[in-house]
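Yeah, one chain of the complex is gone here, protein chain that is, but the others are all in their spots.
Chain IDs A, B and C follow the sequence of writing; residue 1 opens each chain.
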Amino acid sequence: MPHVSPEQQQEIDAQRAESFETRRATVPALEAILYQAIPILDHGFVRVVDYMGDDNAVVQAARVSYGKGTKRVSEDRGLINYLMRHRHTTPFEMAEIKYHVKLPIFVARQWIRHRTANVNEYSARYSILDNEFYIPAPQHLAAQSAQNRQGRDAVLSGDEATEVFRLLREDSENNYAHYAYMLNEDEAGDPKDESRKGLARELARMNLSLNFYTQWYWKTNLHNLLHFLSLRADPHAQYEIRVYADAMLDTLKRWVPLTYDAFMDYRMGGVTLSAKGVAAVKRLLKGEKVDRKDTGLSAREWRELQASLELPERD
Amino acid sequence: MPHVSPEQQQEIDAQRAESFETRRATVPALEAILYQAIPILDHGFVRVVDYMGDDNAVVQAARVSYGKGTKRVSEDRGLINYLMRHRHTTPFEMAEIKYHVKLPIFVARQWIRHRTANVNEYSARYSILDNEFYIPAPQHLAAQSAQNRQGRDAVLSGDEATEVFRLLREDSENNYAHYAYMLNEDEAGDPKDESRKGLARELARMNLSLNFYTQWYWKTNLHNLLHFLSLRADPHAQYEIRVYADAMLDTLKRWVPLTYDAFMDYRMGGVTLSAKGVAAVKRLLKGEKVDRKDTGLSAREWRELQASLELPERD
Amino acid sequence: MPHVSPEQQQEIDAQRAESFETRRATVPALEAILYQAIPILDHGFVRVVDYMGDDNAVVQAARVSYGKGTKRVSEDRGLINYLMRHRHTTPFEMAEIKYHVKLPIFVARQWIRHRTANVNEYSARYSILDNEFYIPAPQHLAAQSAQNRQGRDAVLSGDEATEVFRLLREDSENNYAHYAYMLNEDEAGDPKDESRKGLARELARMNLSLNFYTQWYWKTNLHNLLHFLSLRADPHAQYEIRVYADAMLDTLKRWVPLTYDAFMDYRMGGVTLSAKGVAAVKRLLKGEKVDRKDTGLSAREWRELQASLELPERD
Partner (left out) sequence: MPHVSPEQQQEIDAQRAESFETRRATVPALEAILYQAIPILDHGFVRVVDYMGDDNAVVQAARVSYGKGTKRVSEDRGLINYLMRHRHTTPFEMAEIKYHVKLPIFVARQWIRHRTANVNEYSARYSILDNEFYIPAPQHLAAQSAQNRQGRDAVLSGDEATEVFRLLREDSENNYAHYAYMLNEDEAGDPKDESRKGLARELARMNLSLNFYTQWYWKTNLHNLLHFLSLRADPHAQYEIRVYADAMLDTLKRWVPLTYDAFMDYRMGGVTLSAKGVAAVKRLLKGEKVDRKDTGLSAREWRELQASLELPERD
């Protein structure tokens, strides 16, 4: 099955065809993609289904003024940069966005740790899940990293890759077939076998594996969205959640371009130095030779500092 | 000064004159009053400045469906009633509203206890407060209740009322005059006296009393708004915050009429019986004579039960 | 494997053997079971690992007094009942408890919807999960309810039960064996096959099904705990989460007995009537004959009212 079924696409098209008059702040660049499903992974998607406010909502909250005021865009940019730099976060809470997301359950389990959003998930207690599960693309079937217990190494290939793909696919197919069999409902595929009662949905679902797709509405304010993206669009995040965050970064850019720029400069591209790191950099800037041992930094911190400031390799 | 200054009214009018095309769910009845200041108390107001979603956002979240679906309004009403009755609260988190509120500081201090909203308040550390303070209307200058330490009794009248009004007004005027004098800034009224430095704003503000007006943007989701209203539109709430809640109830009715009806039926008009209360009512419904002592209810609970179910007075 | 491994039991015993002096409020009845694992389902458990405050913390917060004050227990009980009855919830936020819970993933997914707690879960991205999965006891292998899409009906038996058990067990064993194979790590069971790299842990885990056990630390305040228990110890909650809530109700009783009593009377045993329901009950109490049609109650609400107040069956 594709990311979105033909019926779903029809509903999306119908919704996109409608238009209303509003006095609310409106963002044409975001309206342009409203409701559209952005395909992610093999069956997932993310789509913006509603929003409230824009860059100006942040500015307005910071000024607690009445209207748009008379300030020019350059001043709005400066103010948003200032707020981002000094972590004055409450004005960013004044804009809100709602996504509809289809994602594998193991990704949903990472995502839900962010507790500051509003969530309504498809209920497998109440309804029957579709036969859709995630299988990585060949270039993402990575080996365990030896250095980093949470990381990936080179991609698997040859017989090993073939075998892993076979196991993942067969087990998923198998789990779903037995899920449907145990349910014994017309909706689950085969016609109901009247000689069997069928297992309760809330129990049968536990036979599905964590790569099956679920979906939810996820609504959050701009501040919490930025926090989510700073963690999940980070290179240390697992690839399968990062692709969602990357797509959401694009929607952020359409929605609040000034906030996006400030976010990329001060947060995504920023580097935080510890007190000891600051002391070391001060000495380096004065041209002193700095020995790691004298800085109080651990070997790991020292490597991180070298990497982030492109210091010459030396220990 | 009126509730809104002429300059503010001009900005409001300008904002109301603009109109945009949107694909988002739009509520004409709420758009009709968008940005308009609803006068509250002697100088305060509340006005809706943005919103996201409508009754259908609640229904959609409950169904986690794609679009508006094919259900009729009667079924949406039934679903919303069901959600309200069984306290399935998460679908109500899927709609959001933002108010701009001007209110006395002592009311703001009660209001802010609701921690689940986003708030940006006018900063008296950064800016100078206006000379606006709350003086109750004569019919609201109530005496302390003898029964209820948090309650009010009959209205003060005659010499006592005259004297109280005089003290409230004189102290407020006095506090503000000294606030402005200590600030010693052109913006604070009189031209700056160059022989004095002027006290820091963050210190001078502490000379103002709790009846001075402040203002903020307050944004919350529908679920938390209902919780706020259930407490603050309640007869036990202090009059000075209840008038804000009452005005917000009107905006709720415009915004989400199905949710409003369910809220009035199940929450505002509802009665919760304890296990002991239920046992007593069961016996009464069977025609038994029930003595308070046998029910395990305290005298106070018994009175509350009598009042809420209109039982004949007997102890 | 039992609920707790011998090594774990040894650590628990060692921790229970230690004792410290403290000036903090201490609850001997809860200390008596501190750290002990209460077995739940076939491999799960819940255990209290820390707590802060007691019933008196609630009372003290309500009085904002300095010490224990001079009030007697009977007055503390009355105050706690009053707070519970009138939903004055903030004093109940002043006590805190921390649990260590081992639970199937599909139960964890329901549980985590309560966003107001602090959670640290065992990471299958970082570590390897044990080969432990949930299989219902025969008396809990229930059929799907025909009336309630979220409910269960009679227990499966005979061939159907046998077959369901076989599928659940075989699929779980199968999924785990392939998980371990794909990992190809010494820790995962068999010695590493050096000809294979091994799949990254963060990917391999997705082959496990939702009945596998995970574990977490879960910390919350008393108010949020009560809210959790009111939903999850409710007869409508799924059996597999209700057994955890029931065990936690026992720990609640040990910890804060006055709050527990109030909670059972006003919340767990309470009944909330809508405005229409109140009107109907008033008429019934006056001896009037009440026809459902006249009340404005839906058929479903009428049945719920009949059930909760034991009205004679009539429509």
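One rule holds for everything that comes next: contacts are C-beta pairs under 8 Å (C-beta built on N, C-alpha and C of every residue); 3 or more make two chains touch, one makes a residue touch a chain.
Note that this is a predicted model, so its numbers are computed, not measured.
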Handout entry: Hidden partner chain, touching residue among B:175, B:272 or B:308
Key = B:175
Completion exercise
The one residue from C:131, C:221 or C:274 touching the chain left out of view is C:221
Handout entry: Contacting the left-out chain in the complete assembly, out of B:23, B:47, B:98 or B:205
Key = B:205
Problem - Touching residues on chain A - with respect to the absent chain - result: 78, 81-82, 85, 90, 113, 264-266, 268-278, 281-282, 284-286, 298, 300-301, 308-311
Problem - Residues of chain B in contact with the chain not shown - result: 104-106, 109-110, 112-113, 115-116, 119, 123, 125-127, 134, 136, 141-145, 149-154, 156, 160, 164, 167-168, 171, 174-175, 178, 181-183, 185, 196-203, 205-211, 238
Completion exercise
Across the whole complex, the chain not displayed is touched by chain C residues 8, 11-12, 14-16, 18-26, 31, 34-35, 50-53, 57, 60-62, 64, 66-68, 90-91, 93-94, 96, 98, 100, 118-123, 215-217, 219, 221
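Simple rule for what comes next: only the chains that are shown with their structure count from here on.
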Handout entry: Chain whose Cα centroid lies at the greatest distance from that of chain C
Key = B
Completion exercise
Cα centroid separation, chain A vs chain C, in Å, comes to 29
Handout entry: Where chain A touches two or more other chains, by residue
Key = 119, 123
